[in-house]
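For this depiction, one protein chain was excluded, whereas all remaining protein chains were kept in their positions.
Chains: A and B, in written order; residue numbering restarts at 1 for each.
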Amino acid sequence: MSTVKVKVNGVEVECPANATVLEAARLAGIEIPTLCYMKEINAIGACRICVTEVSGARGLVAACVYPVAEGMEINTNSQKAYNARKMTLELILSNHRRDCLTCDRNQNCELQKLAKDYNIKDVRFGHPEELKPQIEDSMIHLIRDNSKCILCRRCVAVCKEMQGIGVIGPNDRGFETHISCAFDRNLEETACVSCGQCITVCPTGALTERDCTDKVWNALADKSKFVVVGTAPSVRVTLGECFDMPVGTNVQGKMVAALRRLGFDKVFDVDVTADLTILEEGTEFLERLNSGENLPLITSCSPGWVKFCEHYYPEFIPNLSSCKSPQQMFGAMMKTYYAEKMGIDPKDIFVVSIMPCTAKKFERFRDYQEAVPGLRDVDAAITTRELARMIATAGISFKDLPDEDFDPAFGISSGAGVIFGATGGVMEAALRTVTEIVTGQELKKLEFTEVRGTEGIKEAQYDLGGRLVRVAVASGLSNARALLERVKSGEAQYDMIEIMACPGGCVNGGGQPIQPQSVRNFVDLRAKRAAAIYDADKEMKLRKSHENPVIKEIYDTYLEKPGSHKAHKILHTKYQARSKYPGVAVAE
Amino acid sequence: MNIVRSHVLVCGGTGCTSSNSPEIIKQFNKELDKRGLSDEVKVIQTGCFGLCALGPIVIVYPEGSFYSMVKPEDVEEIVEEHILKGRIVKRLLYEGDLKEAKVATSLNDTNFYKKQKRIALRNCGVIDPENIDEYIANDGYQALAKVLTQMTPEEVIDTITASGLRGRGGAGFPTGRKWAFAAKEDNPVKYVCCNADEGDPGAFMDRSLLEGDPHSIIEAMAIAGYAIGAHQGYVYVRAEYPIAVKRLQIAIRQAREYGFLGEDIFGTGFNFDLDVRLGAGAFVCGEETALMRSIEGHRGEPRPRPPFPAVKGLFDKPTILNNVETYANVPWIINNGPEAFASIGTEKSKGTKVFALGGKITNTGLVEIPMGTTLREVIEEIGGGVPNGKKFKAAQTGGPSGGCIPESLIDTPMDFESLAAVGSIMGSGGLIVMDEDNCMVDIAKFFLQFTVDESCGKCTPCRIGMRRLLELVDKITSGNGTLEDIELTEQLCYHIKENSLCGLGQTAPNPVLSTLQHFRDEYIAHVVDKRCPAGVCKNLLRYQILAEKCIGCTSCARVCPVGAISGEVKKPHTIDTSKCIKCGACMEKCKFGAIVKN
Partner (left out) sequence: MNRTQVRSGKSTDKARSGSRISPQPEEKFSEIKKVIEKYADREGCLIQVLHEAQQIYGYLPMEVQQFIARSLDLPLSEVAGVLSFYSFFSVKPRGQHTIRVCLGTACYVRGGKKIVDHLCESLNVGVGDTTEDGKFTFEIARCIGACGLAPAVMIDDTVYKQVTPAKIDAILSRY
């Protein structure tokens, strides 16, 4: 790639010829603030916070979208730029409800940080104190408060472009512009899939997950409840970010220690039920492969994807694996197998799951998710962020915690279970097991590198004991859409497809720690977090689901065999077609 | 073909149409038919003549008699007297100067037309816009033929560059250079767009051009297509202009039939076609990137440049966008040579400019003047001055993006540079005259309200800043402002100008800044004296009864809707200012001039 030389505040740097002023400045160690810009998601030059002086331009330019040129002189902190940013901030603050102390994003708010950095002491315009909350909380997973919205439109971009859904967008114009669903209807009346990507890109507290920590605290305080917690594969590689640890740090041991100190009766690993999923889904796959029915098999671990399928591609519902997700299998096993084993009344077991995901909050309430009739498989699903909040509330000094192990009953898992957390992981885990089952031979190489990586769509072909198996992996729903369209048209044919709603898979889920643009623009969160996942897998002795002794015991003593009648009753579920335009009278 | 001895031209512009000119045409045809004159006299519905205030307008040739404010019932008399008997109907002649002369002098000798130079408007009011043959008869499509058969694309661009033609939409970017940028791009698909989304409240040049001479736009766009290598064009026109849309569509159909649009034009292998796209009521769509977004079917929100449309425009293809009036000049330049065009105007502003003259002026309407004509000439000579003996206060040019020019600068030449130097802009051509009864702070507020309503809402400075600016100015006009507010207003103006994403925001504070520059004393009167010198700002008004003039007729007390006036019969009355809602009804009612506001 060709490069150009530019001067940033007098310091010469060499940068790619297609770089923006923002990127060039970063190379010189200068961070230009942005609010609307987010790499690969939104580049609309709208908030005007990044205005900067450059040679050859008439006035200030938006650094986030302005291209560099050979010999350009960039002055990031001129008096003019500083004053302009300050006044723009003041204008934004004049229309922002500032309840910082009680805001979900207190101390993790990009606007708050800028107000501090730019030393805003007074807002001379408008009457922000008169702003009223504008709460929209129709969904299980999310709360929107437009009185804090600064119209950066990152949520719109992520919903429409990255997820290909577009249930929210700008409405009206000028000062009246606001982000909402068509006709300002509630989100529940749209085909929102609950992925929560909008929350992770929101710079302020306009979009937050629905907090369920109170429910968990109450359960912990209730002596009659046996409270078990299970952690999703990806949470261990992201939780550390909430405690200022570098992106991609595996904090499994400290996480377990923290959960124990929060008072959970048992601290388990959802990786175990990820292994269980592989056994059930692998069996289902082989059955379908033999019968030739409902191929390709499409994974169902991602509740955002499942809801997307039900709304937008109901014709693929028969292709979905009937397996519950690892979260739901975890809850189901707790209230059946574990309850029986421990002699506890399932009614008294309170199952908490720690998830990278907001759609898991929705999944918990789906139909056909009650292994014990009348009891939800999972009682509370909280995100990585909510867990961090609980740890902070409890005054636990996270960084100083010792490393501890999961409780044994559901504490032993395989590397196959861990890699569920990254895109391609479910496919790889399934291939490890299915190949060995079909061929009866031990795999020489466990890594299926073709399905790894952060690309949106990956394809590969494998020899499964003489039969060629074509697989595809998609993450991010725009990619899922593109892939499904090709399958629909007959242009592409596969036997198995893994789809994750969030780009990069669970490591980049809607419930993961929120990183500001200053990090996201320059650090590939997906790749770094996924690398930690694959490192964890590599270091494990046990790397195949079917070799997990816990799983073996479950089948030997309780479920008989994968795909058995009992397994179906407890571990499988059903789906329903949903409208693309729910809540709208259909005219035809 | 019959030899026609007489032509009756009836204005079919929006102004005259709304004053019932279609009925007048019907009457003419009926009356001529009745007298068996249909073959000898031809009635033509033309585009706008320019003198809208006097519509409907009828001109009878060969005499060139200019009849104004004609009513359907006058038609019989015109046919009977003028056409049949050759006696001009003097009572209907244009009052300006023609009546004085008592003879039918040429239109061009009147003050209104004398100083004008009609290039863009050359066919407006002259030909039937719905008849391509009339356009062809007036050298129409000759320029396209010349370009396609005798010139290379480079030569076309060089010609336009040499003419010095600059964009007539507001910014004044050199047209030739714009075309050259797009021509340079190596892309098989390019677009030519025409901005007919005339949104400036108080300007209607583009509408009149499309209504009066749609073929000139089509011809120019085909020429532009050849010059830059485009085969498809779009005209983006306001849906609020139904007549313009209709005539443009008729013209496109005719041009296709005659082979001036479509494939293999003039057998040269050049293909070019046009589509009309309707705007939907958003001023910001006059901004080029917003306009393109709108053609693409989206919200008309501008995007940052670069990339410029010449590189990446409509549907991400290289695109040029010119304003209607800019295009209207193009065929003329090709036909008459760049030198002829460059010989008109000033050093940096060549050619002519069409202005929509409105407000407190006698001759409201459309005028086309050589660049560099002074504001004084336009107002006093062409416009006939301020009516009702009132005093000229300021002229506003450039609409919501422009500024006010005070009386002290009335000798400013009307060209790009001079107008910018006095804190205004050329803009698209709105020229509104204000007299002593207009409050300049109120005028600034009027434009602010407009731009606040029309801001797209994408970038912060315009979305929030303009709203805050309006709140500040509103505070001032309501009598609650302070000197600090004036300072903050000014500071905010500059912030919005320098930080907004697009031209709308970058110019939206201009009406405030220019009134602050030239009429700061009025602002100060509002905040310090709590007084509106022009007596416009309601909150600052005080109605008062002059005891020495009041005869106690009680009519004011009876008309007052809130019972704020009291007094005994035949004795001077008084107004209770705490009750008064300042509706002004009493003042209108008083026959003795005893009620004043201050």
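Operating definition for what follows: contacts are C-beta pairs under 8 Å (C-beta built on N, C-alpha and C of every residue); 3 or more make two chains touch, one makes a residue touch a chain.
Note that the structure is predicted; figures quoted are calculated from it, not measured.
**Q** I'd like to know which visible chains would be in contact with the absent chain if the whole complex were considered.
**A** Visible chains that the missing one touches: A, B.
**Q** For the chain left off this view, which of B:L32, B:V324, B:M371 or B:I432 is in contact with it?
**A** Hidden-chain contact among the options goes to B:I432.
**Q** Identify the residue among A:I135, A:A221 or A:M342 that touches the chain left out of the display.
**A** The single option touching the absent chain is A:I135.
**Q** For a quick check of understanding: of B:I132, B:V156, B:A203 or B:V441, which residue touches the chain that isn't displayed?
**A** B:A203
**Q** For chain B, which residues touch the unseen chain?
**A** With respect to the unshown chain, the touching residues of chain B are 14-15, 18-19, 51-55, 199-204, 207-208, 239-241, 277-283, 294-301, 315, 356-360, 364-365, 396, 399, 430, 432, 434, 438, 443, 446-447, 450, 456.
**Q** Residues on chain A that touch the omitted chain in the whole complex?
**A** Listed in rising order, the touching residues are 132-137, 147, 160, 165-173, 176, 178, 180-185, 190, 580-581, 584-588.
The rule is short, and it goes like this: only the chains that are shown with their structure count from here on.
**Q** Counting in whole Å, what is the centre-to-centre distance of chain A and chain B, each centre being its mean C-alpha position?
**A** So the centre of chain A lies 54 Å away from the centre of chain B.
**Q** Could you please specify the touching residues of chain B with respect to chain A in the complex?
**A** 282, 299, 303-304, 306, 452-461, 463-468, 471-472, 488, 491-492, 495, 498-501
**Q** Using the touch definition up top, name the residues of chain A that touch chain B in the complex.
**A** 44-49, 51, 59-60, 62, 65-67, 80, 84, 87-88, 91-92, 94-95, 124-126, 150-151, 170, 172-177
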